[in-house]
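The complex appears here minus one protein chain, its other protein chains still in place.
Chain naming follows the written order as A, B and C, and within any one chain the residues start at number 1.
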Amino acid sequence: MSGYFGPVQPLAYDPDAEGPALRHYDRDEVVMGKRMEDHLRFAVAYWHSFGWEGGDPFGGRTFDRPWFPADTMELAEARAEAAFDFFRILGAPFFCFHDHDVRPEGGSLTESRDRLNRIADIFEAKMAEGGPRLLWGTANLFSNRRYMAGAATNPDPDVFAYAAATVRDCIDVTHRLGGQNYVLWGGREGYETLLNTDLGQELDHMGRFLSLVVDYKHKIGFKGTILIEPKPQEPTKHQYDYDVATVYGFLRRYGLENEVKLNIEQGHAILAGHSFEHELALARELGILGSIDMNRNDYQSGWDTDQFPNNVPETALAYYEILKAGGFTTGGTNFDSKLRRQSLEPEDLVMAHAGAMDVCARGLKAAAKMLEDDRLEAARRDRYAGWNHPEAQAMLAEGATLEGIADRAVADGLDPQPVSGRQEILENLVNRYV
Amino acid sequence: MSGYFGPVQPLAYDPDAEGPALRHYDRDEVVMGKRMEDHLRFAVAYWHSFGWEGGDPFGGRTFDRPWFPADTMELAEARAEAAFDFFRILGAPFFCFHDHDVRPEGGSLTESRDRLNRIADIFEAKMAEGGPRLLWGTANLFSNRRYMAGAATNPDPDVFAYAAATVRDCIDVTHRLGGQNYVLWGGREGYETLLNTDLGQELDHMGRFLSLVVDYKHKIGFKGTILIEPKPQEPTKHQYDYDVATVYGFLRRYGLENEVKLNIEQGHAILAGHSFEHELALARELGILGSIDMNRNDYQSGWDTDQFPNNVPETALAYYEILKAGGFTTGGTNFDSKLRRQSLEPEDLVMAHAGAMDVCARGLKAAAKMLEDDRLEAARRDRYAGWNHPEAQAMLAEGATLEGIADRAVADGLDPQPVSGRQEILENLVNRYV
Amino acid sequence: MSGYFGPVQPLAYDPDAEGPALRHYDRDEVVMGKRMEDHLRFAVAYWHSFGWEGGDPFGGRTFDRPWFPADTMELAEARAEAAFDFFRILGAPFFCFHDHDVRPEGGSLTESRDRLNRIADIFEAKMAEGGPRLLWGTANLFSNRRYMAGAATNPDPDVFAYAAATVRDCIDVTHRLGGQNYVLWGGREGYETLLNTDLGQELDHMGRFLSLVVDYKHKIGFKGTILIEPKPQEPTKHQYDYDVATVYGFLRRYGLENEVKLNIEQGHAILAGHSFEHELALARELGILGSIDMNRNDYQSGWDTDQFPNNVPETALAYYEILKAGGFTTGGTNFDSKLRRQSLEPEDLVMAHAGAMDVCARGLKAAAKMLEDDRLEAARRDRYAGWNHPEAQAMLAEGATLEGIADRAVADGLDPQPVSGRQEILENLVNRYV
Partner (left out) sequence: MSGYFGPVQPLAYDPDAEGPALRHYDRDEVVMGKRMEDHLRFAVAYWHSFGWEGGDPFGGRTFDRPWFPADTMELAEARAEAAFDFFRILGAPFFCFHDHDVRPEGGSLTESRDRLNRIADIFEAKMAEGGPRLLWGTANLFSNRRYMAGAATNPDPDVFAYAAATVRDCIDVTHRLGGQNYVLWGGREGYETLLNTDLGQELDHMGRFLSLVVDYKHKIGFKGTILIEPKPQEPTKHQYDYDVATVYGFLRRYGLENEVKLNIEQGHAILAGHSFEHELALARELGILGSIDMNRNDYQSGWDTDQFPNNVPETALAYYEILKAGGFTTGGTNFDSKLRRQSLEPEDLVMAHAGAMDVCARGLKAAAKMLEDDRLEAARRDRYAGWNHPEAQAMLAEGATLEGIADRAVADGLDPQPVSGRQEILENLVNRYV
């Protein structure tokens, strides 16, 4: 026990508590036939919660954690100790990690791998004692200066190879720890200026890299899902995995649309000019919805603020799309959230997560009720009901032609009249649930 | 002759002119082995130049043209007269039109089609007298209230059929007039709220519609290119043809990536969070670069301002990407630009186009020089030169595996060192040309 | 009675209703010692609800109201009839109008004024029968093409004079109808391009115009408040009344900061890069908080979407700032909201307003509870408590000097330690109320 968070008592569910508690998230409450824990599948992000020091472009570390700067294995172990204390307090069923945030990088690939495995030993032991499971692992291919011009898309093929070795090691560890997914976020797979960039070559290399990863997964028998996390920009001016639609086209181009799914983050959706529910609905329809990072952005900031979720109407609409997709399979709800850099205290970390879990629980319950009541879906079905008619279906069926449809339209003297979209009424309807 | 623009004298090329002239665009000047006219393939947009009345969301018509409101065939004919006078003054080799802006819609599909054909007769005659050729035609599937919830993606199948009939007629006329392309801009193919929208069904209908159009094109022997014009939003909150990458994924999904190309507009690129050159380069690499709408947006406005181009460094970077793609084939440079609504005079319309042609000509010449000098490309090749080495190529070749690459990286003790991206030096280099 | 909305039955307060009702807004419920009706002071905007036809930049009228296009006095009267039916159904205590939306403009200033007065006669009669009171009147100085380059800031002094006459007439009518405020929204007081604009002269003219208005108000004994409604842009590229801070500086410059207050719209706050609560809090601190337009924007759209409010956490934060200011005096909550253009039915108009009233009522009640419980304010006071100490106060008191403070800091060996800002904990706290 690290002692950092005081005596380790799991947060209790208590809707009427004055002090620290979970007011809405009762893991065992059954919603649409499933325990909330199994619906939401919360995960804590190791990097933001235990690796991030509170710096920003205009200032350095504000957090005063005993394990910082964690540049020795001893400090990294102290960090692991604190992290698992925290997981127990929170009662989160999952966690996620980057190699970079669990151990200091070594002087060589081999040393880095060894260190990663030593930390994995600790994780394994803690997990065996009833600690959380691993939602996903990932490799940090963006912080070290060797990756400043990309990893798989670096103009230097040695960086491609270095990244391949790093991903291999991270998948191995993820596999060993029973990870349910493996994530690739291509933070530097993009460009700062087109002037020095061969867009076509870089995209091909990125496709190639992903194919290698998919093959490797199968070879080692890793049953988890490979996930790409889209983001439009930042740190790069343009990131290739821009948004759901872009990644879909990329997967199709390289024949990977049945092998890879997406980890979708609310903040990244917003940066790309979309609502979170749009990205979720689109991924669902394209068959590539995998997991979510449930951390929001500030709508007035043009960069990724990675804040804890706090708006119930927003989380309700997100879980509504997820429930419509049948819920998570290997995926879950990861809080890829940073404390604000002024939130210095251990209590801030605990309460930020507790508040987020409650906001998600409220959202889930509202979404479930809305889906069960079926009013929204009934209105939607009704709106498209015309397409059930035979002559409508015929237009979609094999053999239909533009001229055939056109001739019928003329012959029938079609003069379609607009019908109310009822947007405000539907918005009001949603408000009855949130 | 309409008389609207005074005596019709084509604008002359005169670099030293004080008054109205073309100062940089000499159509016969040979650039990289081709006349500028054949490079740039300028087109005037009928709708903005002759149909737009100067309204905005907070005020109505400001332009006082003799043919407004053009709601009778007589006025529509007067408009055509003025338009062809204008084309002659400008010496633009092409024009583009929507059905909606050349004739008032009729009371039925048949009447609308007949009216369209009567105007097409006039166009045909004028074109035969040496008027401009038709770069592309298109159907306006967004202004009439029947399309308020989409055309191909409307919840009402009758609207789908109505749109099909309209497009059939517009392709027919485009074909008859020798149009080199046919464009679809799905202004209302999108949604205002996800709450009333079946995203998956609408996308399928849109894919279906496009397939029908492609089949029809082949059946009638239309040799032009079918083009989609992406735009992320406005009028809809979300438009399905969001940007180049999104449309690419859409085409792949419905097996149309070899049948359809893109008409890319600078203003729409900006609205989607991209630079124009990004969209052009990406379309080139994806093999779907077709044509451009060379009208810019104001970077500080969040809606599509459709302004005439006026920044030479920007047009140079755009034509650089186009020259790298080998130039236009069926495509060209359309000015889908509106006068500002305070620019009331005929002279404003003439000079706006003349200035735009000059800005494009300067951009093209700078781009051509930059490409011929090969400094930028040499720097780019040099940056990726490592990929020419055999062990680099091996990573991309069949049979390579993640673990094989990883093992080699470990064995070779790779420790790749970052290399300067030289962004500022390359930007300075570009500035030597613009 | 117009019959347009069917039989006119005021919406009842019924929290458990299935059909149309007010579920949260009970006008007589007492909150913090005041009836909700007196807190919220709801107003319907005549223009959006009865004047707007459903057009957008890519399409024309979608709404099929019997009084459109309202270009005769008869149709304008039919519109008034329907509007007052609607006010009664809704039970809104106030309405607002522009001259432009209540009567067709006449062929001269005199005729326009006469028509305005004839409509005002109707209003007066309806109001006397128990209809709503007038929250504010205003003059539309942006729709007619004469105002395309501004009203008070037009380069043509005749437009300044024309606008002065129009405002005079509108204030007169507002005064006669017992209006509680008079609003100026300078939709075209700005510029499209700096290249043709004399910024300094235009600002001086705008200041001059406002001074004339203020003087006139006093002369005629109008006791209402003169309000400016800030907006950063749209229709203009730059609007002089950009945001609260900008208007404050403008008022100071022309000595009007004690004469004029602000009407703050959520959508305009967002367009200016601010949260609504920021604009409200700032206006309160600057002493210029007057009234609000409670219509939101879509965060993903770069133009003013003027949607009905639908997010309770947002309305709660807005009313929290208003309650901290002591509530409205002459101001109120105006819905400067447009139906979406697909919301065609009378029912859409009714339900959109009802839903908005409920969302505001929920927000108000949450805000009041939050303020009464005092937890948020206690935390805030605690955070600044250090400033109550004598040596802190001394730094703010007359006679303090930079060097004196500096010397003390050195002498005391100050080494201030950061304290948690507790942002997430406070956000969680707010979530206990919404």
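Quick note on the criterion: a residue touches a chain if its C-beta (ideal position, glycine included) is under 8 Å from a C-beta of that chain, and two chains touch if they have at least 3 such contacts.
Since the model is a prediction, treat every value here as computed from it, not as a measurement.
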Specify the shown partners of the omitted chain in the complete complex.
A, B, C
Contact residue for the chain not shown (choose from A:Gly51, A:Pro93, A:Gly187 or A:Pro416):
A:Gly187
Option from A:Asn117, A:Thr329 or A:Gln342 whose C-beta touches the chain left out:
A:Gln342
If the hidden chain were put back, which of B:Ile226, B:Val312, B:Ala368 or B:Leu414 would touch it?
B:Val312
Option touching the unshown chain, where A:Ala149, A:Val183, A:Leu212 or A:Ala392 are the choices:
A:Ala149
In the complete complex, the non-displayed chain touches which residues of subunit A?
54, 56-62, 142-145, 147-149, 187-188, 192-193, 233-235, 237-238, 271, 298, 300-304, 340-342
If the hidden chain were put back, which residues of subunit B would touch it?
23, 62, 270, 273-275, 299-300, 308, 310-313, 339-340, 342-345, 347-348, 351-352, 354-355, 358-359, 418-425, 427-428, 430-432, 434
Name, in rising order, the residues on subunit C that touch the hidden chain in the full complex.
108-110, 145-146, 148-149, 154-162, 164-165, 167-169, 192-201, 203-205, 208, 212-213, 215-216, 219, 232-233, 238, 242-243, 245-246, 248-250, 252-253, 272-275, 277-278, 281-282, 284-286, 317, 376, 379-380, 383-384, 386-387, 389, 391-392, 395-396, 400-403, 405-410, 413-419, 421-423, 426-427, 430
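In this text, only the chains that are shown with their structure count from here on.
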Pick one for the touching-chains graph, please: line, ring, star, complete, other.
complete
With chain centres defined as C-alpha means, what is the inter-centre distance between subunit A and subunit C in Å?
39
Subunit A and subunit B, separation of their C-alpha mean positions in angstrom
35
I need the residues of subunit A touching at least two other chains; which ones are they?
273-275, 418-419, 421-423, 427, 430
